[in-house]
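After the structure tokens below, expect a handful of questions from me.
For this view, one protein chain was removed and the others were kept in their places.
Letters A, B and C mark the chains as written, and numbering starts fresh at 1 in each.
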Amino acid sequence: MKVNEYVDASTFEKEGKKDYYDRHTPFVHCEANAKKGEPFKVKVKMGNEYMHPDDFDHFISYMQLYNGEKMLGQANFESGAFGNAPAHAEVDFYVVPAKNMKLQATSYCTKHGFWQSKEVEVAVSE
Amino acid sequence: MKVNEYVDASTFEKEGKKDYYDRHTPFVHCEANAKKGEPFKVKVKMGNEYMHPDDFDHFISYMQLYNGEKMLGQANFESGAFGNAPAHAEVDFYVVPAKNMKLQATSYCTKHGFWQSKEVEVAVSE
Amino acid sequence: MKVNEYVDASTFEKEGKKDYYDRHTPFVHCEANAKKGEPFKVKVKMGNEYMHPDDFDHFISYMQLYNGEKMLGQANFESGAFGNAPAHAEVDFYVVPAKNMKLQATSYCTKHGFWQSKEVEVAVSE
Partner (left out) sequence: MKVNEYVDASTFEKEGKKDYYDRHTPFVHCEANAKKGEPFKVKVKMGNEYMHPDDFDHFISYMQLYNGEKMLGQANFESGAFGNAPAHAEVDFYVVPAKNMKLQATSYCTKHGFWQSKEVEVAVSE
């Protein structure tokens, strides 16, 4: 099982390749700063520009959120949850940080396997 | 395994009972109306008034979202994700509806088992 | 979301009803006695007589194993894992008991929802 590490899909010139990489890449969206001990919203969302199918035999089956080596949560989706049509699969986690975080997401496509996001640093203060 | 069906914890008079039921109850929070084919945010959140522990041996391990008999998604949490302190565990799903929905959430506490939310109806229009 | 509690499908007279209930019922298969502190095999398997489809839009998506109110594990399956044809979805857990157990399984069919098994008692001795 290959781990597809993050690449910046926007740098690809071929439309098909850009589409393939972008729609399979999970992105971590959150503020750059968080307060210690307070809920902090972290969105994990597939693709910046391109949408991924939500077909019965081809969909985003799960997304995970990690802080360094530590998993915070995993969201599993049934096919059809995103309307049986191309969509940006997404989920919001609310984590309560104790110290600085290095957030990274993973995703799994039932046809094209396991993908990692870019790492996002969050500064956590009192 | 007992399925703890929804009860309105606010009607209990004893503080301890009210606390116990409220903090173990998942609630579905969303708009009453949705547009067919468009992402629709559904928050699943534990407790209205009372917070649940996030201890290593006592935490909310998963929450599920159903539309009628159909599961849309499941979010699993590692202990510590909510700060190792009392919190309202929560997650936002983004579902893309095709027709009217009857949403219901479940949750699992590693000490006190399986709980269901009240059902929430969502009218879906073109 | 309805919780389909265990019924003995073999008592139904109508073939279709017997088939429907049996193929959606998880069964816990294990020895009646276990040794404290030693791995103990527990099979969770769908249906005694009838097999359930493994189609992209209709399959057994997960099975859980509980000891009383406490979940021990959950196995999630991707459609196709059981060959895209009718099968008895199954999984073996290996739990290490400390005291007597009351085991019960649940299962989720992507079309027909959430089902519970009969409870199985296991005597655990030193």
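Heads up, the rule we're going with is that contacts are C-beta pairs under 8 Å (C-beta built on N, C-alpha and C of every residue); 3 or more make two chains touch, one makes a residue touch a chain.
Predicted model, so just to flag it, every value in this text is computed and none were measured.
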Selected residue (touches chain absent from view) among C:Pro26, C:Gly47, C:Pro97 or C:Gly113: C:Pro97
Where the missing chain touches chain A, by residue: 1-3, 61-62, 66, 68-71, 74, 104, 106, 108, 110-114, 116
For chain C, the residues touching the chain missing from this view: 37, 39, 54, 70-78, 80-85, 87-98
Missing-chain contacts mapped onto chain B: 56-57, 61, 76, 78-80, 110
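Assume only the chains that are shown with their structure count from here on.
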Distance from the mean Cα position of chain C to that of chain B, given in whole angstrom: 24
Whole-Å separation of chain centres (CA-atom averages), chain A against chain C: 32
Interface hub residues of chain A, defined as touching at least two other chains: 76, 78, 80
